[in-house]
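The complex appears here without one of its protein chains, the remainder shown in place.
Which chain is which? They are A and B, in the order written, and residues in each are numbered from 1.
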Amino acid sequence: MSTTTTPEHSDDHGHGHDHPEHLAHHFESLEQQFDAGKLGIWAFLLTEVLFFSALFVAYTIYRGNYPEVFRFASQFLDTNMGALNTIVLLFSSFTIAWGVRNAMLGQTGLLKMNLVITLICAGGFMMIKKMEYEHKFHEGTLWAGHENTIFRLDPNDVPEDMKHHSTAWDNRNGDFTMAVKDLDPEFRQKLGIFFGIYFCLTGLHGIHVLIGMILMVWLLMRAMKGEFGPTNFNAIDFGALYWHLVDLIWIFLFPLLYLIS
Amino acid sequence: MIPVALLPTLLQHTQEDFWFPTQAARDASLVDELYYFIFYVSLFAFIAIVLATAIFAVKFRRSKVGLVPEDSPHHSTSIEIVWSVIPSLFMVAMFWYGFQDFVATKQIPDNAYEIQVKAKKWDWKFVYPEGVESFGGNIDMNDGGEGMVVPLGRTISVRMESADVLHSFSIPNFRVKMDVVPGRYTYLWFIPTELGEYPLYCTEYCGTRHSRMLGKVVVKSEEDYAVWLEDQVIDLATLPPAEAGFEVWKKNGCAACHSTAGVNGIGPFLNNRYGTTETLTDGTSVTVDDNYIRESILDPNVKVVAGFSPVMTSFAGQLNDDEISYLIAYLKSLNE
Partner (left out) sequence: MPSTNTLDRTNYLNATKGFMSWFWTIDHKRLGLMYLWSVIACFILGGFYAMKIRLTLSGDVDFATQTAEQMNAYNNAFTVHGAVMIFLVIIPSIPAALGNFVVPLMLGTKDVAFPKLNRFSYHLWIIGAVLFVATLFIGNLDTGWTFYPPYSTGHTDPSVITAVLGAFILGFSSIFTGLNFIVTIHKMRPPEMTWFKMPLFLWAIYATALIQILATPVIGISLLLILVEKTMQIGIFTPELGGDPVFFQHLFWFYSHPAVYIMILPGMGVMSELIATFCRKSIFGYKSIALASIAIAIFSFIVWGHHMFVSGQSELMSVIFSALTFSVAVPSAIKVFNWIATMYKGSIAFTTPMLYGMSIIWLFGIGGLTGLFLATLGTDVYFHDTYFVVAHFHYVMVGSALFGFLGGIFYWWPKMYGVVVDNMASKIACLLAFVGFNMTFMPQFIGGSKGMPRRYAAYGESAGFDGYNEASTLGSMVLMTGLVLALGSLLVSLKNGKKSPANPWGGVTLEWQTPSPPPEHNFEIDPPVVGDPYDMTLVEWKGEEEGFLPVNPRADAPCVADVKPSA
């Protein structure tokens, strides 16, 4: 980050500070406050990465053990939707980064615009995700223990209204049709595991997008009040870092889940 | 007081081993020898720590030396290196011997005699290559099982599987232990060297009756073992129905949940039960007759007696009509 614009501050650690407006009582200087916040947010992002790590490890282990299952399973995912979502999120990362710049330069109008665009992108992402999920529930391409999953160990157990998906499953572009019920039972069961991991990873990521949206609304409300400016942009900066991480995780999820070939 | 507690160990070579149950398998001695190596090293270190603190505490107490102690060094690289490196060397030795023993006890020899262990909540079942089966065998529980019977001196490998949750198969006298994991097979092996009966424990927590998932290992001589195997091949039709029922009862591990000694377990106790009238969970009542017993075996969770949970698995497909009849006869025979 190129956020090195540090406000002027007095270097005295001595007695009787004249506290600048945005300086909390327990800090000596704005610089110290900013540095502390920066380290704090990076440490937090590190914990976020580790929070996702267990799921990535689950992915790695199961993919390592059943590579052909994963290759096969990714055909059930809609690459176009995933790609669209990638573009949406990347764009939102750009707008929030621009927003940080706006805050630093005191361009409140542009800042508000960028926050709104970011928020719209996040909403759009969630809408697309929702469509994908609905489609999967409709077709029964679900995790191992769901009552409507078509990946049962015993194909006769597949619920009646899901049977046609199990018999002839068409992928989105109609390139191929497959009969899930004819697959080897073990193989079918492991497909369920893939979708367990898929829903966990994308679900947890989705929750992070939602948290990000709440964050954006909060930042927007503060921006409306004109709180941000060259001496006070920490919140925007740190919020943006969080948003970049959410974006980054998706950048990993997309190829790992959708683009296995 | 700690050294006092440890004193008996110093005498352990003159009497029965203080720390361990008696060794009854070939490689048990490996564990014990390794243990005593670590034990004596640790004991030496611990005594040194206790002596040093005690002596310093007395010698340098404030009432004696006053508030300002005399000068002494704040660090000494050479001493610090010594007390880092020397313990490290001992630890390398511990690791190395531990590693060697581990590898030695993990490699299952070829041509071992393989007994299958089937664990489920909360009993052990043993299946022998000859097709014979046995189970449980805890002395305190008096479950009537024969336990796991093994021939003396033969290399026995054990292939374990679990029908439900994690269990762990542990025979302290043999110094062997291995988790039983649902969804995969795990193995261990041993060579029994002493005749006798040894306890078998489940050592991975598995629910309500974890503490009753017990059994025993019976080491018999080759001849006795052969005789035992012969005896296990029972033609139920030749026995009186109640006795045949008892064989079915044992073979299917019914005692894991149903006591015949008047104590409720996971399921109700079943002595003096035949012919009684029971209240069910839905408030209706039922008489325990042949039909109800049959239904309870084949479709156990339809009519559950009040106060119990519908947790029994169906035995449909596992028991034929004859066996069910024998079981009913056995339960009738439990009325006093």
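Methods note: a contact is a pair of C-beta atoms (placed from the backbone, for glycine too) under 8 Å apart; a residue touches a chain by one contact, two chains touch by 3 or more.
The structure presented is a predicted model; accordingly, all values stated were derived computationally and were not measured.
Touching the chain that is not shown, out of A:G192, A:G206 or A:G239: A:G192 (per the contact rule at the top). Panel shows chain A; residues 13-15, 24-27, 32, 35-36, 39-40, 43-44, 46-48, 50-55, 57-58, 61-62, 143-146, 153, 186, 189-190, 192-193, 196-197, 199-200, 204 of it touch the chain omitted from the view.
Interface residues of chain B with the unshown chain, by the touch rule above, are 1-2, 5, 18-21, 30-31, 34-35, 38-39, 41-42, 45-46, 49-50, 52-53, 56-57, 60-62, 65-76, 79-80, 83-84, 87-88, 91-92, 94-95, 97-103, 105-106, 121, 138-141, 164-166, 168, 170, 172-173, 175-179, 181-184, 186, 199, 201-212, 214, 261, 263-266.
Following the convention adopted for this analysis, only the chains that are shown with their structure count from here on.
Centres computed as Cα averages put chain A at a distance of 47 Å from chain B.
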